[in-house]
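One protein chain omitted, others in place.
The block that comes next holds chain A.
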Amino acid sequence: MSRLLAILFHQGVLDEQFLQLQQLQDESSPNFVSEVVTIYFHESEKLLRNLRGLLLDREFSDYKKMGIHLNQFMGSSSSIGAKRVRNVCVAFRAASEQNNRAGCLRALELLEHEYCYLKNKLHELFQMEQQRVLAAGVRYPLHQQH
């Protein structure tokens, strides 16, 4: 496990589900993790936009809809092992179930922060992985090029 990954684990940013995803990656599906994570990013950003849109609307009252978005966000976060993001969603959902708008706003801010951190770190992780693969390729003096 790389040092960055170990740190992310230690911080609770990722959990063992992320390792599970890595186990699903092999020669037949060499980019599986980054593919799934990319889908997760797209979905998450859409959900965040929706949540923000709902909350910042002055006449907002549709907590149920917010709960639906949060459930989706929670589900996908747990599926990729994004533990901290998922935990913030849980707290967010609790605030929304109490119709606590101020609490929701705070939770949204925290959620966006956690999500940004996760996204940056995962990008870093993938970049490091790519560099590692490239470096490994250079070691072998083969003339084959892909």
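Methods note: a residue touches a chain if its C-beta (ideal position, glycine included) is under 8 Å from a C-beta of that chain, and two chains touch if they have at least 3 such contacts; residues count from 1.
Heads up, the rule we're going with is that contacts and distances are computed from a predicted model.
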Which of "Glutathione S-transferase", "Dolichol-phosphate mannosyltransferase subunit 1", "Response regulatory domain-containing protein" or "Transmembrane channel-like protein" matches, in UniProt, the chain that is not displayed: "Response regulatory domain-containing protein"
Of A:80, A:95, A:108 or A:122, the residue in touch with the unshown chain: A:80
Selected residue (touches chain absent from view) among A:32, A:60 or A:126: A:32
For chain A, the residues touching the chain missing from this view: 17, 20-21, 23-24, 26, 29, 32, 35-36, 39-40, 43, 68, 71-72, 74-76, 78-81
